[in-house]
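First, the structure itself, so that you have it in front of you.
One chain of protein is taken out of this complex; the other chains stay put.
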Amino acid sequence: MAVKLGRLKLNNPVMTASGTFGYGEEYAGYVDLNRLGAVVVKGLSLKPRLGNPPPRIMETTGGMLNSIGLQNIGVEAFIEEKLPFLRKYDTAVIANIYGETYDEFKKVAKKLSLAKGVHALEVNISCPNVKKGGASFGTDPKIAARVTRTVKDETGLPVIVKLTPNVTDIAQIAESVEKAGADIISLINTLTGMSVDLNTRCPHLKNITGGLSGPAIKPVALRMVWQVIQRVSVPVIGIGGIMTAEDALEFLVLGAKAVEIGTANFVNPHATLDVIEGIKNYLADHKIKDINDIIGTFRN
Amino acid sequence: MAVKLGRLKLNNPVMTASGTFGYGEEYAGYVDLNRLGAVVVKGLSLKPRLGNPPPRIMETTGGMLNSIGLQNIGVEAFIEEKLPFLRKYDTAVIANIYGETYDEFKKVAKKLSLAKGVHALEVNISCPNVKKGGASFGTDPKIAARVTRTVKDETGLPVIVKLTPNVTDIAQIAESVEKAGADIISLINTLTGMSVDLNTRCPHLKNITGGLSGPAIKPVALRMVWQVIQRVSVPVIGIGGIMTAEDALEFLVLGAKAVEIGTANFVNPHATLDVIEGIKNYLADHKIKDINDIIGTFRN
Amino acid sequence: MAANIYIGEISENEAVQDNCFLMKIKVAPSFQNPLPGQFVMIRIAGLNDPFLSRPISIYSFSRNENYCVIELLYQVVGKGTRIMAGLIEDSQVEINGPLGNGFDTLSVKENIVMIAGGIGIAPLSMLTENLRRTHPLSNMMIYNGFQNASAVVGLDNMRRLCRNISVCTDDGTMGEKGFVTQIFQKDIKQYVPENTSIYACGPGAMLKSLAKILNKSKFSAQVSLEERMACGVGACMGCAVAIRDKDCTLAFKRVCADGPVFNLRDIIWE
Partner (left out) sequence: MAANIYIGEISENEAVQDNCFLMKIKVAPSFQNPLPGQFVMIRIAGLNDPFLSRPISIYSFSRNENYCVIELLYQVVGKGTRIMAGLIEDSQVEINGPLGNGFDTLSVKENIVMIAGGIGIAPLSMLTENLRRTHPLSNMMIYNGFQNASAVVGLDNMRRLCRNISVCTDDGTMGEKGFVTQIFQKDIKQYVPENTSIYACGPGAMLKSLAKILNKSKFSAQVSLEERMACGVGACMGCAVAIRDKDCTLAFKRVCADGPVFNLRDIIWE
């Protein structure tokens, strides 16, 4: 089940999505992390972040809204307190990084590159929950390219650039970050949404808007992954609404080299393992020996 | 329950969404059309349209994908065969129009303006299902404005411009069509999505991509309606995933003067009436006399 | 249109075979008497998952002064039908119907031929019952094809209705070995186009090969098609099928409102 995303080698194509699997340890009691393709940790910023005031989440039809506001312990605490635990596993550790300025991205990338046990950086240029910056980085091809270059200049690690779906032309952004040196492109982050509490006539989320995730967004994620794959040559990681092995296989058939599983972990902490098992069974049923023989077999 | 959208007066704020209620007659056996705020008919083009080859629809989590490709009988047949039936009702009839060129928009608008019994035009600059044109009109503020002006120049009827959600900055498009003379703005149309059939490894839709609709997209619709309402002064019609009176009220509380109900009609042909009843009950429970006293009461 | 929405109460939902079930649903007496070939849209859960209603042919229908009973014969092929199979007695379902145009039962010739593939037997079963009553004198021949012996469904009822029955299975585990269209083709010389009415329902592949066989000859046939549906009432244009129009041009007709029964000759196959 091993896959290669350029220099990044994974035991299997099933990764966790940032912000939905904590720092790994939260689910270590449910999932043997050694069985995962990779653990992508919660978005890290230079300094610890408080995050947004509650309420932060709301259920929607087939999904949920979140406005966590990137609460995290900061890159230094991560390296000291969380990384040692993750190092014990024979699974790729991918640090999802976030900044509000180019300089922040630069510093966070540098610190993580010096730390032992980080296998790649995933650059979140798309978090739609933080009022300042966030989305803006990922919605302009030039700015997205500049963030990519900034991070690339600081690290020798493979750089995954994670795109926001809240754009008119996702393929244009993808091409632009590819040109800027992105080694891998992952998508999608959450769609910006909101909901209204009719008892109070206030938003359900204190932050008013939040990021929509879960199976509700899968069709949009598949469409964007397909659009991007047709236009870039770097490996693509598919993200968005994956609950089952069939969902994951849809992305792989389109040509994604790997997938990230997010919200599904919340409703089924075994989701990642169930998806891995399910893919194995599908390959067996269809007498396909190598996972790579299914990737990109989409016909139209 | 009457509401005023500029010159357009409706008996109540509950309309049908184009393409989900046929030409009215398909549901006349289920719903007394006199009880609706307005009937918005299937998108009309200058000449009859064959539409896309099947399969055209696919179920998704909390919604569906469609790639009808605007199959319709054409504006002339509509006026001769369908309009007379709709004229019998004391309900606003709104013609949703579609063109692949400015000239087509122009001609369709003109024909409908001369016909008796059309109360407003809804300009679909957003249909994401047709390969040629379609989406492109609605994703560029200048082009969207030009379509708006083209239609305005041909008609004395109130012009509703219907926006596509597949854009980076919906408020910018809204402002642009408002400046161009749009009397009313309605949103959202469908989000572009796709899905893959793992038995054949082909897309479920022959057209590959289709429009995502249903409750799955409601949070995105609410967010965009809210963004637009803050930036324009013309009345706004909320569309997207409305299944219940509570859903409709979320849009009204945000400031939408009316709502359109689409996909819900498919799973519950009485959806429009259920929503109207539900809104009445909500107003009664909250001792609100006038529907207009709830519109725009959002607090944040 | 006299179709409408009804809250149905399940009075029975039994497995009649490995993965085929017979569901009996009680609805109000106002439910219009359906024609053979008509169907209902059934909403399985009040919830949004699965989201769309499912179209199922009416297998049998009866009424007394207090209520009507709709019988559905269905095969579990996916999420929706799996949930249907799990519904227990007294659970409620939303029923929209009767929908679509049934088979033409007026201009019936003296020889009636039915060709059913798998679960396609469902609408033809009701048609048979109906024609037995309305055309007792015409002689009827029914060809039933199934994948294998354990996939056989609805046959007892057909046997009750008609003596002349041919059964075949793809693997020969019951009746003749072969596809039902091949078995019919062997007998085709027995029939004369002018005085034979042919009705068929089954998988697309079966109807396509039937078209190949008949279009060589003068025979015409009424066939019931299946497509994914959203509204079921002709409003969404989602259930399109390519049809040869009067003027012989291609048109996309709605299986739900223009069909589900079409003239086999008019269907344009990929």
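As written, the chain order gives the labels A, B and C, with residue 1 at the start of each chain.
The definition used in the following text is that a residue touches a chain if its C-beta (ideal position, glycine included) is under 8 Å from a C-beta of that chain, and two chains touch if they have at least 3 such contacts.
Bear in mind the structure is a predicted one, so any value in this text is a computation, not a measurement.
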Left-out chain, listing which of the shown chains it touches: A, B, C
Contact partner of the left-out chain, one of A:P13, A:G193 or A:G214: A:G214
Chain not shown: contacting residue from A:P13, A:G37 or A:G62: A:G62
Which residue of A:R7, A:K47, A:K88 or A:H270 touches the chain not shown here: A:H270
Option from C:D49, C:D104 or C:D266 whose C-beta touches the chain left out: C:D49
Interface with the undisplayed chain - residues on subunit A: 19-22, 26-30, 42, 50-51, 53-64, 66, 68, 71, 214-215, 243, 263, 265-270
Where the unshown chain meets subunit B, residue by residue: 61-62
Those residues of subunit C which, in the complete complex, touch the missing chain: 45, 47-50
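FYI, only the chains that are shown with their structure count from here on.
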Two chains sharing the most contacts, counting C-beta pairs only: A-B
Chain centroid nearest the full-protein CA centroid: B
Computed distance of Cα centres, subunit C from subunit A, in Å: 47
Interchain centroid distance [CA atoms averaged], subunit B/subunit C, Å: 35
Centroid distance [mean C-alpha coordinates] between subunit B and subunit A, Å: 34
Junction residues of subunit B, two or more chains touched: 60-63, 214-215
Sites on subunit C at which at least two other chains make contact: 48-49
